[in-house]
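Let me begin by presenting the structure, written as structure tokens, before commenting on it.
Apart from one protein chain that is not included, each protein chain of the complex appears where it belongs.
Which chain is which? They are A, B and C, in the order written, and residues in each are numbered from 1.
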Amino acid sequence: MAVNFGGVAMKNPVNTASGTFGFGWQFADLMDVSALGAITTKGCAATPWPGNPAPRMTEVRGGMMNSVGLQNPGVEGFAAEAGPWLKELADTGTRVICQVAGHSTEEYVRALELFVELCPWASGFEINVSCPNLAAGGVACGSTPEGAAEVMRACRAVTERPLFVKMAPVRVPEIARVLEAEGANGLTLINSISGMAIDVETRRSKISRPTGGLSGPLCHPIAVRMVWEAARAVSIPICGVGGIMTGEDAAEFILAGATCVSVGMANLIEPDAATRILSELEAWARRQGVSDITELVGALEC
Amino acid sequence: MAVNFGGVAMKNPVNTASGTFGFGWQFADLMDVSALGAITTKGCAATPWPGNPAPRMTEVRGGMMNSVGLQNPGVEGFAAEAGPWLKELADTGTRVICQVAGHSTEEYVRALELFVELCPWASGFEINVSCPNLAAGGVACGSTPEGAAEVMRACRAVTERPLFVKMAPVRVPEIARVLEAEGANGLTLINSISGMAIDVETRRSKISRPTGGLSGPLCHPIAVRMVWEAARAVSIPICGVGGIMTGEDAAEFILAGATCVSVGMANLIEPDAATRILSELEAWARRQGVSDITELVGALEC
Amino acid sequence: MPTPSPARVHEFTVVTNKAVGENIFSLTIKAPRLAAMLHPGQFMNLQVPGNAMSLLRIPLSYAAADPEAGTVELWYAVVGEGTQRLSEMRPHATSSILGPGGHGWSVPEDANACPRALLVGGGIGIPPIVCLARALSERGISFDVCLGATTASKLVGAAEIEALSGCGELHLCTDDGSLGSRAFCTDPAALLLSGKRYAYVATCGPSPMMQKVAEASERAGVYCEASLERMMSCGFGACATCAVETSDGMKGACMAGPVFDASKVVSW
Partner (left out) sequence: MPTPSPARVHEFTVVTNKAVGENIFSLTIKAPRLAAMLHPGQFMNLQVPGNAMSLLRIPLSYAAADPEAGTVELWYAVVGEGTQRLSEMRPHATSSILGPGGHGWSVPEDANACPRALLVGGGIGIPPIVCLARALSERGISFDVCLGATTASKLVGAAEIEALSGCGELHLCTDDGSLGSRAFCTDPAALLLSGKRYAYVATCGPSPMMQKVAEASERAGVYCEASLERMMSCGFGACATCAVETSDGMKGACMAGPVFDASKVVSW
């Protein structure tokens, strides 16, 4: 079941989606984290971010919507809090990918520099280009090809270690091409989809911001389509994310062209969802008669 | 409950989404169509289109995905088949909006010309810019600001009667601005979201095309957000579409800035869904203490 | 304007819901108005309550209707999430069903119009064949029947058909030979068609089976009807998801079908 995700050798294709797996240690007593191919930690910035006021979450049909706002203790806080545990995890062979947040190209670079310095046990870094760009009025840096390219170029200059980009679900093929050209080692998609939920009696948003990010099964067919589009546009590997609740959901991503997959919202409902999904994925690969799962990457017939 | 949707005076804000309400007559014995503010008929082109091979539909969690491919009998076939019934409906005060399909700017223009000539009882026409542009390799004409502008400009030259555009769920605010500048009387959004569903045992798409259009509750929070973005970007009125199953779902669109709403997939599950939703919407307006529902358009507080 | 669908939304109550084969259930519902409207070969679109994530109704043919008792009997195979939930509905449970849908079999008038018919049913395509056999029997028309299934426990309807007056030869086939002959039911059907004279052939089952029956009928010069399955959303002509490619163009299975003149079906 081993795969190589842009230079990160994973023992199996199951990863966790940033923001739904804490810094990993939260799951230490709830599941066998070391059974996973990799985990991706919650996005951290150069300095701590407080995140948004409550309420930060509401349920929607087929999923949930959050406006956590990337609350994080900063890279230094992260490394102090979680570093020793993550190093131990990395020693078991489960790869650790650390997500990088920032409000501007400079902030991404600063955060990545700190990560590179403080997290030698990390196998790679994932740049979350969906953070609001404060200078541009809160629009995500990665929502245009130009913005995404700028961030990627600057980050590439920081390190030769594997760099991935967590893409927003917008203009996928064109932005994917630009990121590949700027040297990304792989792409993770999709980030949550921007949505809105209104309490029609109070006439107010159900969360503290007008819009939030949608996660869960409702995202799944959209995410699979975007992974397929990206896989046809670039040759760097892709990590498929969005509404994975079962091994079959994960298998769809692999057939559409993803080298690995990340489990998101499912972790929050059922803490050991990712290991269950891994065994279901293994069972599927057996049914498909392959021992090397990479044979199934992009194996959709159409 | 009366509203004015870009020159179409509707007795109430409830419309039906193109492609989910046939040509109207299919519902004649199943509900009181004349209770609705308007109906929008299935897209028709200058010549008949056969649509895609079977299977054209699959269920997904929280919705459905279709690849009907705009099967239609052409505008002449449409006018012959449904014209008399639609004229009678229009006489009851329920407005009829006819959707226009095409594979190129020329085809849209030709279809619109036929509609203008053959459908004097139509209150307006809705241009579906999500049809695949055959010359451009199947990409929808309306997926870029330039493409959408070109179609709108050419159609505007055909008629002074109300013209609406059914927008794809991509790059909404920028394309909305362009359409307003080119003279659209209103915008309908969103069309179904492109998605993908794979049978992981056979490794094939569950429908006859690799991708299809997603409808149903899964679209709702995304559609509400897009309507809100469009309403802040333009001053022409908006018809909100996507996953409306209840009056409260419709109310969210109105608070987000829609002047009217269209019921889609719900019609297929429960043929009289649109009239039920209308009464639920009326009950909500009463609870909000307004007699004129336009007071609630865009009344979200944030 | 074309004729709108006769379908209406009917509330129903479950009378019985019990296994009649391996993963095959017989559901009897009480829905008096519906029971009085049905024509063999029509279908209905049933709402299974309980999973808000799976929204569409489930299209099902019917095996029998009793207008006096106000009941309809449907046979279904548990193949996925919706039919699984359907199998869990208990007597007295209620829900809604939309029907009748579409055009059924063009049941011949009487024995003059059709001295003998051939019916070929496979797997869960058997229920509408049973329904048709009963109608033929009532009209005094003789018929031979070939039924097939993968295995004995999945072959339903043989007893019901055998009990009907007018039933001539009854051939049962299973893939594993556990009941009747180890053969496809298209084998005895082709033999019968080449040996006997029929005025009408009707078939329902997997597409390759129906296609073979249609070809054999064509060779024998007999009019053949086939009941096709398509992914359906509405069941009353509103959505165009149920298209069948015919030599007369694309037709909606829920309105022009599900029963089609087999010689006109282009894409099974």
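Everything that follows uses one rule, which is that a contact is a pair of C-beta atoms (placed from the backbone, for glycine too) under 8 Å apart; a residue touches a chain by one contact, two chains touch by 3 or more.
From a predicted model like this one, the values you see are computed outputs, not experimental measurements.
Of the candidate positions A:56, A:156, A:177 or A:203, contact with the hidden chain is made by A:56.
Contact with the undisplayed chain is limited, among A:13, A:216 or A:247, to A:216.
Looking at A:93, A:173 or A:271, the residue that reaches the missing chain in the full complex is A:271. Taking the complete complex into account, A:64 is the one of A:10, A:64 or A:140 that touches the chain left out. Against the chain not shown here, chain C presents residues 50-54. One chain is missing from the display, and on chain B it is touched by residues 61-62, 217.
In the full complex, chain A contacts the hidden chain through residues 19-22, 25-30, 42, 50-59, 61-64, 66, 68, 71, 81-82, 84-85, 216-217, 265, 267-272.
The criterion applied here is as follows: only the chains that are shown with their structure count from here on.
Ranked by how close its mean Cα position lies to the mean of all protein Cα atoms, the top chain is B. Our note on geometry: chain A versus chain B, Cα centroid distance of 34 Å, whole angstroms. In chain B, the residues touching two or more other chains are 61-63, 217.
Touching two or more other chains at once are residues 53 of chain C.
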